[in-house]
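A single protein chain has been omitted; all remaining protein chains appear in their positions.
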Amino acid sequence: MPPLDQPKLDTSPEMSDEIRKTTCYMCACRCGINVHMKNGKVKYIEGNRDHPVNQGVLCAKGSAGIMQHYAPSRLKAPMKRVGERGSGEFEEISWDEAFDIAEGWLRPIRESSPEKLAFFTGRDQSQSLTSWWAQAFGTPNYAAHGGFCSVNMAAAGIYTMGGSFWEFGAPDWDRSKLFMIFGVAEDHDSNPIKIGLGKLKANGAKIIGVNPVRSGYNAIADEWVGITPGTDGLFILAMIHELMKAGKVDLDYLIRYTNAPFLVNGDEKSPEHGLFLRDADDKPLVLDRATGKPVAFDTPGIKADLAGNHRAAGITHRPVFQLMADKYLSDEYAPEKVADQCGISADTIKRIAAELAHVAFEEEITIDQPWTDWKGEKHAQMIGRPVAFHAMRGISAHSNGFQTCRALHILQILLGSVECPGGFRFKPPYPKPVEAHPKPHMGVNPGKALNGPHLGFVRGPEDLLLKEDGSPARIDKAFTWDNPMSSHGLMHMVISNAHAGDPYKIDTLFMYMANMAWNSSMNTKGVMDMLTDKDENGDYVIPHIIYSDSYSSEMVAFSDLILPDTTYLERHDCISLLDRPICEADAIADSIRWPVVEPDRDVRGFQTALIQLGSRLGLPGMVNEDGSAKYQDYADYIQNHERRPGVGPLAGFRGKDGKDKGRGEPNPNQIDAYIENGGFWIEHIPEGANFFKPWNKDYQDWAVSRGIYDAPQPYVFSLYVEPIQKFRLAAQGHGDHQPPDHLRAQIEAAMDPLPIWYAPFEGTLIDEQEFPYHALTQRPMAMYHSWGSQNAWLRQIHGANPMFVPGEIWDEKGLAEGDWVKLTSAHGTITVPAVRMDALNGKTMWTWNAIGKRAGAWALEEDASEAKRGFLLNYLISELLPEKGDGQRWANSDPITGQAAWFDLRVKLEKADRPADGNSKPHMQAQKSPVGRGPKNLTYGDKF
Amino acid sequence: MTTLPKSTTRKLGLVIDLDTCVGCHACVISCKEWNTSNYGVPLSDINAYGAEPSGTFLNRVHTYEAKSTGCNAQTVHFPKSCLHCEDAPCVTVCPTGASYKRQEDGIVLVNEDRCIGCSLCAWACPYGAREMDAVAGVMKKCTLCVDRIYNENIPEEDRIPACVRTCPAGARHFGDFADPESEVSILSAARGGIALMPEQDTKPVNRYLPPRPKTDVTDESKIDILAPFLAPIATETGGFLGWLDKALEKI
Partner (left out) sequence: MHPSASVIIFTSLSGLGFGLMFYLGFGMPEVRGWTAFWFFLIAYGLAVGGLISSTLHLGNPQRAMNAFSQWRSSWLSREGVAAVATLVLTAPYAIGLIFYDLNIAALGWLSGILALITIFTTSKIYNQLKTVPRWNMPLTPVLFLLYALAGGGLMAGQTLVAAMLLLVLTLLQLAAWQMGDKAFANAGHTLETATGLGHLGKMRLLESPHSSPNYLMREMVHVVGRKHALKLRAISVVTLGIFPVAILLFLPFSHTLALVAIASHVIGLFTSRWLFFAEAEHVVGLYYDKR
């Protein structure tokens, strides 16, 4: 009995009136949320325990959704610009007027030259809708943000193993015993990775973090490898060197599931050099060990040889694996050789390689689950190699990132740890070989749709998007010799190319959800200048800019017409299998958002606005025969649109009665069924079909039944990527499609069909003595790019960002607490506050990404800490490399994929005085807030 | 009610695993979110959109760096909320009886209706676990989510603190330290749970699990253990092919 004077508490208060289950969008992880409503307001948001992505947990951003939803920075109505670009002066207009303006700009270009519209979208995940719209409009100029984000990771994964890390697969968190994580601060799979790390910890698995910075995930790693930026490729290839030298590779796996045995033409003079020997059906050949004869690689019952070779017509054809042995056994990749460059001791490299081998081969796990492979062979068990890897932008956002990502995949495959228990596993709709992806298209016909999807995967020079005269077909110069395999486009080049009129001028830049005047651009200052630059007639060089945002961001100020979006709690949305999936390695799943709160202002879900604009323009697929709108809004589209017969945006509850899965007729009550089910749909992959998916007969059949593909698509992993060799052959002068001469050397050097390492470009162009240090950014876990700062709770955690400087440099420069530093790159200078950090690679400094804000943006006070102390590293990073002396400014990108090389940045550091006004430098002039300012103080919760 | 109960029937508290905490601040915001609209007055935010925002939080995550010779420096994320001390000095200093420790479960609470906002309890707490709300003028602190853990209006599995339910890494555990069989007692015993600032004699209930020893030692003598796995079978392609041939025979 508690004492009498102890207050009596009501320990069972009513939590809420109602729970509405939808999908979070405080970041792109797409967790399920329970939105608790009280008195018509959002009282509390918690994770949905049943949801496959987050299983009940929620990150800081997710919990702060209330503050995002009620943020004072929310746009209120469509707006047209009335002041100069950049000033932030707008007038609110009606939706009708907004559509009239947009139509007035777009209709004429569609009739004459659709490529004059450049439509680029940010990190939203309705790309299946936006790309379909752009295709219907007819412009070749469409992409999302992948080109500056992580296309190296994505393309390397698809070309190598038919799927990548990221949302397309995951480590087998439950079974893995050794986990290596390269260059990840947070990643898209925010909560799943944390849940996974928690499981590994609980199971006593070992975690090795490879990252110049020991924060976040690396802080809890059992071992930290503080690598020098840009050298992961070397480190990985050195481990491959060690493993091959010791014979610690999974030969059986390599023979069965990879192109290791494929015979490669070894005649250096041949136009076929480096290509696979193929049979009449164009099937690559392998040597049958039993007969010594070359046979098609997928012939049932054969055992392919790796040790022999095949001579035909005077040419020796050797298996891929032997080419790998030649390459990787070479001393170039010996740990002792690479140690200094990587900043990792040779002993450490060897030990980690040994640990990988030990866990993969000595701690093998088995699951008693019989399965049948693609050739009909039956296996009694599933054998697992419990080592798993994950990596993200730390290895991909370099100019050598594609090859580095490839190297990591090769390492995984050599250990036999992809798609097995304990290893890395794909999530449907992956695995999916390159062959199952479209090629890029550029066929423009005024007034008509584009001849096919914009983006895809090239198989050789013939697939490049070059016009007759050899000039780029796309405004971003994607799929050109500069970056042949730029599967995600190059959003970071759009504004500068459009400004330069190179390869041509455009009329309207249409952007959605990308803060391109600020944190998502390289060379922020330059981009602001390009957006505001005028020609001799006094007109803006980029004539029209339409932009959709939900909030008063920096980009809003630079646009002419604003289409205000809702918040994520106010709109319909679908997280579709046609786009980026939320599936699990063991399940297929998709989900929706729905208006759990009705908008209280004149805003519209962007997808709805886009569909309505499309039907006004009469775009194919968006209007009925009589010209009337085919879809009222996005919800209507989600339920009724069919991409292929029976396959639509949502895979669950299909068919008139809602009983069909994956394939089926549209269901008029589909969205209600999702809401009823908690906002998502999930179906588990049958037992026995859930591992070895690329080669598992049951999986392939199941995938077809669920509409993932139309016919089984078994394939083998590409240790050796033949399409890359085709570009290299072209560079060597073979074939009809020839690169310009100035690019030959770069293509030949970079486009090696087996992973290689070369030094990041920026480092080779600057004077290393002058710019001795590396500078990086990291994602804060509690912030999402630029949008977190308008959030009253989150901005208290990261209201400003210092430069973290390693102890060695700190001491050398005599820095003390509270000091400021001046950082200079070949491109620019910033003056910013500094903080000491010892758990950091001694040559590397870093800061949190996108905390700095332009004064006046986001409805913050102009003296907000984000605008005063906060800063962007982007002022130091250019989209172009320093002069090479050849008269050309080369792109600061990966030469294969065009991925922006954010992390190649090299700087010098000097101690600086704190600026008298307390502002970090450069400090942009304030923009006007078109939405006013927020209240001074908050007491959220006094409503309940 | 300022005197402490002689003993409490249960000792509810948290175990925080510093080997698993990635410093994501999820627990910070979930706590803020829950507590701004449940027990007591809202947790205010001063200057919410201005120069230096400053709000009331009941749980905050610090980030430390530890350095010793022979090892790489190490980063530790360190969440901190009320430790629900057995000898809670914050309770005994309180002049109004607003602060008290519950007899039945040991939770230390502030009865906001009695609180005069004198700050003394915050001064008495060594851990910085109490914060005066700038708008309401009353002392706020972690309630161990007393309005969740017994709440019959929420599903049974959710009757845990908001911060525990939300922690993505599973670094936070809630339970009864008076019960040696509870998960928290077992974890704390197995992993050497730490009591903060024992020299303050507050007898905190919460325990911190220290980071497990790191393996990135500068001393590489460990390599011998696994060296045999990397004994070369060949250093040249020729020898390699010979090995390969034999190895393939065995498959």
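Read from first to last, the chains carry the letters A and B; within each, the first residue is number 1.
Methods note: a contact is a pair of C-beta atoms (placed from the backbone, for glycine too) under 8 Å apart; a residue touches a chain by one contact, two chains touch by 3 or more.
Predicted, not measured: the structure shown is a model, and the values here were computed from it.
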Which residue of B:Gly13, B:Gly40, B:Pro53 or B:Gly170 touches the chain not shown here: B:Pro53
Residue in contact with the excluded chain [from A:Val835, A:Leu880 or A:Ala926]: A:Val835
Contact residue for the chain not shown (choose from A:Gln796, A:Asn841 or A:Ser878): A:Gln796
Missing-chain contacts mapped onto chain B: 2-3, 18, 28, 52-57, 60-69, 71, 73-76, 78, 80, 89, 92-98, 114-120, 122-128, 131-134, 136-139, 194-201, 208, 210-211
Missing-partner contacts on chain A, residue numbers: 796-800, 835, 837, 839, 865
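Going forward, only the chains that are shown with their structure count from here on.
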Centroid spacing, where centroids are CA-atom means, of chain A and chain B in whole angstrom: 32
Residue numbers on chain B that touch chain A, as the complex places them: 1, 5, 17, 19-26, 28-30, 32-38, 41-55, 57, 63, 65, 67, 72-77, 97, 100, 102-104, 109, 111, 134-136, 146-147, 149-154, 157, 162, 165-171, 211-212, 214-216, 220, 222-223, 226-227, 229-237, 240-241, 243-245, 247-248, 251
In the complex, chain A residues that touch chain B: 1-3, 5-7, 9-15, 38, 43-47, 49, 54, 56-64, 66, 72, 190-191, 194-195, 197-199, 201-202, 206, 214-220, 222-226, 242-248, 251-252, 255, 289, 303, 305-307, 321-322, 325-326, 329, 345, 347-348, 350-351, 353-355, 357-358, 361-362, 781-782, 790, 792-797, 799, 807, 837-840, 859-861, 863-865, 868, 933-944
